[in-house]
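Single-structure report; data block below.
Here the complex is missing a single protein chain, while all its other protein chains stay put.
Labels run A and B following the written order; every chain starts at residue 1.
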Amino acid sequence: MRIACPHCGERSLDEFLYSGDATVRRPDFASPTAMDEFIAYTFERTNPAGPHRELWYHAAGCHAWLVVTRNVATHAISSVEPARDVALAGKPETKDGA
Amino acid sequence: MATADRRGNGRQPNRLETGGLIDRSLTLHFTFDGKTYVGHPGDTLASALLANGVRLTGRSFKYHRPRGILSAGSEEPNALVELRAGARREPNTKATVAELFDGLAAASQNRWPSLAFDLMSVNSLLSPIFVAGFYYKTFMWPAALWEKLYEPLIRRAAGLGRASDDSDPDTYEKATAFADVLVIGAGPTGLAAAQAAARTSARVILVDENAALGGRAIDDVAEIGGNPSHEWVKIVEAELDRNPEVRVLRRTTAFGCYDGSTYGAVERVSDHLARPGPGVPRQRLWRLVAKQVVLATGATERPLVFGNNDRPGVMLAGAVRTYINRFGVVPGRRVVVFTNNDYGATTVTDLTNAGAEVVALVDSRPQPTAEVQRLADTTGVRLISGVVTGALGRQTVSGARIRAHGGDTVELTCDLIAVSGGWNPNIQLTTHLGGRPVWDDRLCAFLPGALPPRMSVAGAAAGDLILDKSLAGGIAAGSAAATESGHKAVAVPVPASTAESDAITPLWRVAEPDGKAFVDQQNDVTAKDIELAEREGFRAVEHLKRYTTLGMATDQGRTANVNALAIMAEITGRSIPETGCTVARPPYTPVALGALAGHHRAKSFKPTRLPPSYRWAKEQGAVFVETGLWLRPSYFPRPGERDWLETVSREVTTVRNAVGICDVSTLGKVDIQGPDAATFLDRIYMNGLKTLAVGKARYGGMLREDGILMDDGTVARFGESHYFITTTTANAVKVVQHMEYCAQWLWPELDVQIVSATEQWAQYAVAGPKSRALLQKVVDPTFDISDAGFPYLGIGEITVGGIKARLFRLSFSGERAYEIGVPARYGDALIRRLMEAGAEFGVCAYGTEALGVMRIEKGHISGPELNGTTTPRDVGLGGMVSTKKDFVGHVLGKRPGLVDPDRPALIGFRPVDRSARLRSGAHFIARNATPTAENDEGYMTSVAYSPSNGHWIGLGLLKRGPERIGEIVRAVDPVRGADTLVEVVSPVFVDPEGGRVRG
Partner (left out) sequence: MPSTHYSIFSVLREALRGHTGWGPAWRDAEPKAEYDVVIVGGGGHGLATAYYLAKHYGPLSIAVVEKGWIGGGNVGRNTTIVRSNYLLPGNIPFYELSMKLWEGLEQDLNYNAMVSQRGVLNLYHSDAQRDAYARRGNAMRLHSVHADLLDQAAVRRMVPFLDFENARFPVQGGLLQRRGGTVRHDAVAWGYARGADRLGVDIIQNCEVKGFRREGGRVTGVETSRGTIGTKKIGMAVAGSSSRVAAMADLRLPIESHVLQAFVSESIKPFIDGVVTFGAGHFYISQSDKGGLVFGGDLDGYNSYAQRGNLPVVEDVLEGGMALMPRIGRVRLLRHWGGIMDMSMDGSPIIDTTPVEGLYLNAGWCYGGFKATPASGYCFAHLIARDEPHPVARAYRLDRFATGHAIDEKGMGPQPNLH
């Protein structure tokens, strides 16, 4: 697998670390239901068998966190975006991935 | 090396006078089972053995039946040998791919006492019992005998060759290469594809598993572009070699297709030599990354399934042609050719031209085709429409029993049966990413289905078996791949070539065979075993394979799988597609484990990180310890000290009474800057940091989102928007990753930048009551480091001999202490300067052991307590946790399981018998309780011999520990045979008031 880092270009898998689902977003700690929200955010995953929005870290490169859209059944990557851009763009598009 | 004086020694009865791509001017000597033979450069071990008339080369896995050479390539199931000797001994090498070199030594495997008289062939007599899966049905009674008797017997019989008893003395390396077009296979198709792609000026990599390019263009006699096909190969090869954009990797097998159009390939750099040259690896692992890939891997011939079809002397027809045409060896003098297709039948021409007598051409088809009739007519060979029902002969073929379709049976004397059951395209790499092959009724073979991204398949691998189509397919695929990769097309004409026919009518097994009819020769799976598997319900292809072990041998079933599947289809009355298909897993052919490891072995397994004082510490005779990738001084023994404990105690005592110096550069160091740095860190750490003043440091802890402690360290504030934090050595990388995650993903709106500075700063702890006195001699005098000017937890930028430096008044030891940092390149100079300045105060260097002792004496947590399962409260830091702000871990840290007062919590221990030694990993049991799981109350995390206390001390996690001070409990350690009474005490064993750090 090769990931096209927006900053460094296409690089081999072994430069990257994987963190997981990018569709869950950290809840507001002040929410009255914060505990339930944090439990869902931290532990529950849709884990689909198709396209998956997920976080990767360019550990042996530029240290950018990336949102990669990848089909987990085929490993085909359809997009790579800086996580910062995705995060700044606001709330995630859908809860269940792209 | 081969020498002229050896020329002409030895007789090679089956070597032709002329022809083949071998160099008859040089003679190579080699041994097989201790007997010396000769061959020529260009030979494989198999071709040389055949030239010398050696036919029996091995014994089968289960029945120990005699076996010979079936093929001329990497699909060989039978002719496996131990190649070389001593530390270079390699088991299971296929004689058909081992290139001959002078002095080569090979031995047959899996036989005792000798190949010709193998006593284990008694197994053959027991074959009625040893059918597929028999072991699942027996060896069960009595149960105790499995490990004691049955299994040892099975294991003694198991395995083929022997691994070397010593470390592999050769080296391996890894390389990565990028191509516009990667062409896999350099037969006519691959050569044509590479040529077409290269002419567009695309960057081309061409790989082939053989030493010689050409594939069937050198194995068969044909014409291409008006030249003999082997001449055409030379012309194309020369063109490719001239092109600087083309890299030809010979002896290189592309073994696996991986994601991202990455191909694993192994180049056998030195396997054709007696040993690798100096500085040259034995093999090289290539990761080939290609924009486009042309798979031109050809096809593998299928054997026919008839009685005793495993006898030495039964050989694939294509292999017979290869031995004649490429190696100048005729593998038999009286030959029966047995085929179900036109292409196999052409072998009679090659044999006749080589001077062999073809006693019969047996064609299994109801009606021989015009092509076959023509062949019989032109060569005058007797054509029999029928089947070979059995090979005759005990150890090697001495004849064939043939049943004509009319029913007449005839026995013909022969020493070779050349068989062709059709062709399986080599589509393994198309299936590595999950592609399913598709059955083709006309070719009676599986063709590639859905392809990996950016791959095309051409030639025989795509089902274009005949030369004309292969060449056209290769050129089209090569051109298209180059165009796809961004190059302008260049028209390449398809060269004219010899007309061929690939007509076939399947024959999956001969009915009523005379003798055992093998499907998987190496694993001794017969057609009857397939019937048995079907009878017992193992009909799914994967069940069949797993139950009978079919296709699981070192040849990966390349000559077996399709025949087996077709036989299962026949038995069950289903079509082949309904029955299933076979999907290959990498590697395409077995790959040496050493090649996959490359140079990462012994001391080079992982990189070694050396702290800045390494060279100095080495000069002092320090004893080092692996700490992750770091090599840190563990302690600094002095002459006369009896053991490590004496040294470490001396170092501790020196720090507590005078001053000591420790290299703490391995601690993670992170520089954090930006207007929002304060806000950012406040959300990362569990304790409040907003009130931290510029010029001050504070201890901090950070949690994972699940409320468990992740790491601890110090936070220093150098400016309004500039912080410098330290982490534990173990978590240095993880913390930076976590902070980047928080900054980029959780709170992208914060303006903060993070950079790791671990490697950039050399940092030394200067600890002990005389630390300030020492530093005053080192730090440039313009800086006030008096207690007033530089109090506990003060920090500042200073200079040392004019060099920019940083000073932190921090203490891990519990003594007055500082950490002084300089740019890493001055680290060596600084340690020498510090030691020199400290001489008058009796300074000593101390290592990780003394560091550990002192932190345990002070009750500070470290790795054993920060084990990924403890909360702040568990380790006595509960009071630090902010209840007001948001920070990572705040919410989930309040889950009931994490705030349960029954959780084990950190406390100190000392042995009731003060002379007793404590050990980490002991479990706590109440004094009067029995040591069982129900009574387990926690465990000892860290222990040390405390010179300050004069006895062993420990830290541990004990259920409600802090409430139990004064209680005596048992520290039970059954794996080391200890059971020690310990008293629960405060975890701070030295200076509990904490006055010393302030001076």
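Here is the rule we go by: a contact is a pair of C-beta atoms (placed from the backbone, for glycine too) under 8 Å apart; a residue touches a chain by one contact, two chains touch by 3 or more.
Model, not experiment: these values are computed from the prediction.
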One chain is left out of this view; which of B:His230, B:Lys291, B:His432 or B:Lys696 touches it in the full complex?
B:His432
Touch with the missing chain holds, among B:Lys35, B:Arg242 or B:Arg976, for B:Arg976
Out of B:Met120, B:Val490 or B:Ala540, only one touches the absent chain, namely B:Ala540
Just to verify: which one of B:Gly789, B:Gly921, B:Gly950 or B:Gly994 makes contact with the chain not shown?
B:Gly921
For chain A, which residues reach the chain that was dropped from this view?
1, 12-14, 17-21, 39-40, 42-49, 52, 54, 56, 70, 72-75
Touch residues of chain B, complete complex, unshown partner
61, 88-92, 128-129, 131, 134-141, 143, 146-147, 151, 154-156, 158-168, 170, 172, 174, 256, 258-259, 262, 264, 285, 287, 432-434, 528, 532, 535-538, 540, 542-543, 546-547, 549, 553-554, 556, 585-587, 590-594, 596-598, 600-606, 608, 625-626, 704-708, 710, 863-864, 867-869, 892, 895-900, 919-923, 931-933, 935-936, 939, 972-976
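We adopt the following convention: only the chains that are shown with their structure count from here on.
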Return the distance between the CA-based centres of chain A and chain B, expressed in whole Å.
28
Please output the residues of chain B touching chain A within their complex, sorted ascending.
176, 258-262, 287, 289, 433-434, 453, 705-706, 733, 736-737, 740-741, 744-746, 748-749, 754, 886, 890-892, 894-895
Touch list for chain A against partner chain B, complex:
1-2, 10, 12-13, 17, 19, 26-27, 29-30, 34-35, 38-39, 41-42, 55, 57, 59, 63-65, 74-76, 82-84, 87-88
